[in-house]
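To start, the structure under review is shown below, and the notes come after it.
Only a single protein chain was left out; the remaining protein chains are all shown in position.
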Amino acid sequence: MKNTFGNSLTVTLFGESHGPAVGAVLDGLAPGLPVDEEFIAAQLRLRRPSGGTGTARREADRFAILSGVFEGRTTGTPLAITIPNEDVRSGDYRRGLARPGHADCAAMAKYHGFADYRGGGHFSGRLTAALVAAGAIVLQALRERGILIGTHVLRCAGVADRPLSQGGDALREELGRLNGAPYAVLDEAAGERMRRAIEQAAAEGDSVGGILESAVAGLPAGLGEPWFDTVEGVLSHALFSIPAVKGVEFGAGFAMADRRGSECNDPMRVEEGRVVTLTNHNGGVNGGVTNGMPVVFRCVVKPTPSIFKPQETVDLARMENASLSLEGRHDPAILHRARVVVDSVAALALADLLALRYGTDWLREGGKA
Amino acid sequence: MKNTFGNSLTVTLFGESHGPAVGAVLDGLAPGLPVDEEFIAAQLRLRRPSGGTGTARREADRFAILSGVFEGRTTGTPLAITIPNEDVRSGDYRRGLARPGHADCAAMAKYHGFADYRGGGHFSGRLTAALVAAGAIVLQALRERGILIGTHVLRCAGVADRPLSQGGDALREELGRLNGAPYAVLDEAAGERMRRAIEQAAAEGDSVGGILESAVAGLPAGLGEPWFDTVEGVLSHALFSIPAVKGVEFGAGFAMADRRGSECNDPMRVEEGRVVTLTNHNGGVNGGVTNGMPVVFRCVVKPTPSIFKPQETVDLARMENASLSLEGRHDPAILHRARVVVDSVAALALADLLALRYGTDWLREGGKA
Amino acid sequence: MKNTFGNSLTVTLFGESHGPAVGAVLDGLAPGLPVDEEFIAAQLRLRRPSGGTGTARREADRFAILSGVFEGRTTGTPLAITIPNEDVRSGDYRRGLARPGHADCAAMAKYHGFADYRGGGHFSGRLTAALVAAGAIVLQALRERGILIGTHVLRCAGVADRPLSQGGDALREELGRLNGAPYAVLDEAAGERMRRAIEQAAAEGDSVGGILESAVAGLPAGLGEPWFDTVEGVLSHALFSIPAVKGVEFGAGFAMADRRGSECNDPMRVEEGRVVTLTNHNGGVNGGVTNGMPVVFRCVVKPTPSIFKPQETVDLARMENASLSLEGRHDPAILHRARVVVDSVAALALADLLALRYGTDWLREGGKA
Partner (left out) sequence: MKNTFGNSLTVTLFGESHGPAVGAVLDGLAPGLPVDEEFIAAQLRLRRPSGGTGTARREADRFAILSGVFEGRTTGTPLAITIPNEDVRSGDYRRGLARPGHADCAAMAKYHGFADYRGGGHFSGRLTAALVAAGAIVLQALRERGILIGTHVLRCAGVADRPLSQGGDALREELGRLNGAPYAVLDEAAGERMRRAIEQAAAEGDSVGGILESAVAGLPAGLGEPWFDTVEGVLSHALFSIPAVKGVEFGAGFAMADRRGSECNDPMRVEEGRVVTLTNHNGGVNGGVTNGMPVVFRCVVKPTPSIFKPQETVDLARMENASLSLEGRHDPAILHRARVVVDSVAALALADLLALRYGTDWLREGGKA
């Protein structure tokens, strides 16, 4: 299936960093969903670099919806959305010189030298703009059904934000607040320290990584499959698409390595006719299936590989050793931009599981007024 | 796709813990691969509990190959393998009483009470026997092509093994040694300390978790896709099927959160006409595509949820609070058994990517002698 | 996807004619569907050869359900069903001698000589027993929801049955009657003439073909997709799996080649608040999507390729010309057996479209009493 994801609701991604456009096709959307172009634009703005910490590339992200929307609502047919690449300076890229930490060498093996090497081509984070645009439509529809998704920078350059609340109104309030925030942290002071640490690394020609923490509130219990299409499997499959994500964990995740069972099992009780757990070490998923508690996961984002320190590398055209001193426009950190990509990708993956279980009309409003 | 995984090479899993049998169907295997039933049996033995640290359930794992093998070799048609459930004591399980950390509550939401609740039913780790049997056939074929997969217990109950070597002959030697080891550690003394710590937890009616570290040597560069079907995405999708896995990371993984780009990029150089990296922080994958270095990943395995301490829970039949004191036969740790499942699942996922890229005949020997 | 069919509800088929067993795995079934083993057995009897016109191979078709059923109902987990091969005489088959009209030569190219050649191996019509068993479960569930599927021998050996009624109670009555009939024709006298024509061909060492006509009553409007997963596309994809089917048409089908638009468009009107068409030239499908009228299709079934007349052929082992005089046990006609396979395959394909649209629980009864 390659560059398509999903079974009942699919997304297909295309484009190169310096080609005419990037884009996505969403198929399997319910008909009648409102499409709010302002919200799409706002999500794209959250993804864009800003201020002193971002790449100098400035894209207007003027998206065009080519199909699947009529009179402001989804038609139920494939929705294609494209975003032209406008602020492109291809001269910054040199053919053949592999950038450490990037996909240049893997791409050469895969595409035999035919890939568009400029700006990383199809591997570029630029394609996440299309993911964000597609995800915005689904995020909005999920919110209408009471399903909230939100992500914050839990850790960046050694600075920690406080973790998300475990559930209830506190969590929903946090998710709502994070959704529109230009820099997604719960503790603004921590955010400020992160920004300073990023600037420090940038000043040294280096870059930083970190951890994004996400929660999904309002998912029904019973989504996902015991084998293969587990909620964890489907989400992680999608999340690892995000460039620089190198690890995904659910609930207490890797911290459970040193715990005992009595510290990881979530005690249950009945509350208002519904089963709840008193803790959520399992991150809302048992046996691969949602249990009705918030789904909680964390992604580690490696430091941006584009750094300005000199690096040992290889000239793939001549197959000889070389040294690389990057120029051009590069982010010293992408976590604050990537978090809206995480929300989008999670929305797409979960909407697919919802559509599989409840049918392709599930996301639709009650009817046409 | 639910309980089927893969595109070019697919595996379909079926069965319940206390039903007649568990099994798998492998489709897309090249014709002519030797099927060594001794090796399948040996792999199943590695998965079986043993000695003082395991569940008392004793399955002979007498598998039967129903199709797809003729005169000792794969035919290229679907290979169905079943393993009967023999040592079953269903009286140990009570309908309706949800076990914390298990899927009982999620299963009720998903299957509306129609699932076979005995021993976890379809959610049971028992089904990994079928995965191991299916995986054995693929592991053997990969080994014939120079691709070695191996896993060890990197950490268990707070005790650490030493990490795998980074590559080269040292890594291949370690993987080969781990493959047949009854308790997969590199440092036998650490293994002995792990076993004592497990026994200690068991004596207290509790269980322990840990981390499995795996490496794959010999994969060609160029496998995987930039978006969605990344090597990390495909592998993690499959790995999260393994009960109790709650996190997956590649290369340096979560440790990269606090590092800088200059500490995460892998310097490259040409060696014998081939590009290699001097470090492998990226775990053999850049941009979702293999780069020719060993693929390295780690899974966190949560402590077995079946513990003997009393737990607060819910009676799902009556929807009222209840208390649970487990009896029956349960493992205080499953890492040493799960590692052969990790190898099997990784083999299935990677063989699918290989088949997609090189065609369905790729795994085949040169021809019929 | 190879030997698996479907997206939301999948069926995976395995087995060889002379191997231990044939079988199928059904995944995506709603939980709580009653499984009537008597009905499965009855459907298998309809598929079995009988009397003077069939092959002498006599299989008891003692099926075993290995998973996915608990206390008489589906659990919602994968349902594996196997049917052992018992009455096998492998001595009748000679390696390497290609039988004209069979897949022997195609199989050699595909499987490089590793396939089980006995009785056609995986290509054998014997595998349709597993399809029929799997289909029986779905046919029964569809009937509970008011969806009836039935097939008759419209034409065989030059003898014509009368066509199915266009719709309404007359069609439902016919479908109900055909479902259990040992020889599925509407006009018994035509059936008698068919049987005599078949016997005549058999006496001459030859075989006959014909046409099966099918209808599905009770399908909701709105199933299927405009492109690729059209109802016609999905059904024909599945139907061409049935050995010997070489053509599929919908509604008036090939007869429309010589008609005008005014003779092919179906006039519409509102009846009891519902849109109906006065004719059904389009076979219940417009633009790939059901329109609420009965879905009508026809399959041409080529004459059984196993004939007793001497034939020119090739010895694939020696790559030289050869002559073939078949012995063994072979059907001179398979239409009356194939029709229950058509019903089964159509049920599986349509239930998948229903599950995609309405969710995986759709086939389920209201709840557990």
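Just so it is clear, A, B and C label the chains in written order, and each chain counts residues from 1 on its own.
The rule is simple: a residue touches a chain if its C-beta (ideal position, glycine included) is under 8 Å from a C-beta of that chain, and two chains touch if they have at least 3 such contacts.
Because the structure is a prediction, the values reported are computed rather than measured.
Undergrad: Which of B:Gly135, B:Pro226, B:Gly253 or B:Gly283 touches the chain that is not shown?
TA: Answer from the full complex: B:Pro226 touches the omitted chain.
Undergrad: Residue by residue, what part of chain C touches the chain that was omitted?
TA: So the residues of chain C touching the unseen chain are 1-5, 7, 13, 98, 100-107, 109-110, 120, 122-123, 127, 155, 157-158, 201, 206-211, 220-230, 232-234, 236-241, 243, 245-254, 256-270, 273, 275, 277-278, 281-283, 285-292, 300-307, 309, 311-314, 316, 319-321.
Undergrad: Over the whole complex, note the residues of chain A touching the chain we left out.
TA: Counting only chain A, the missing chain is touched by 1-4, 7, 10, 12-16, 19-23, 25, 27-28, 31-32, 64-68, 70, 73-80, 82, 110-116, 121-122, 361, 364, 367-368.
Undergrad: Across the whole complex, list the residues on chain B that are touched by the chain not included here.
TA: Touch with the absent chain occurs at residues 7-8, 77, 226, 356-362.
Here, only the chains that are shown with their structure count from here on.
Undergrad: Point out which chain occupies the most central position, where each centre is the mean of Cα atoms.
TA: Of all chains shown, the one whose C-alpha centroid lies nearest the global centroid is B.
Undergrad: By mean C-alpha position, what chain is farthest away from chain A?
TA: Of all the other chains, the one whose centre lies farthest from chain A is C.
Undergrad: How many Å are there between the centre of chain B and the centre of chain C, using C-alpha atoms for each centre?
TA: 38
Undergrad: Centre to centre, by mean C-alpha position, how many angstrom separate chain A and chain C?
TA: Spacing between the chain centres: roughly 45 Å.
Undergrad: Using mean C-alpha positions as chain centres, tell me how far chain A is from chain B in Å, no decimals.
TA: Whole-Å distance between the two chain centres: 27.
Undergrad: Find every residue in chain A that makes contact with two or more other chains and list them.
TA: Residue numbers touching two or more other chains: 7, 226.
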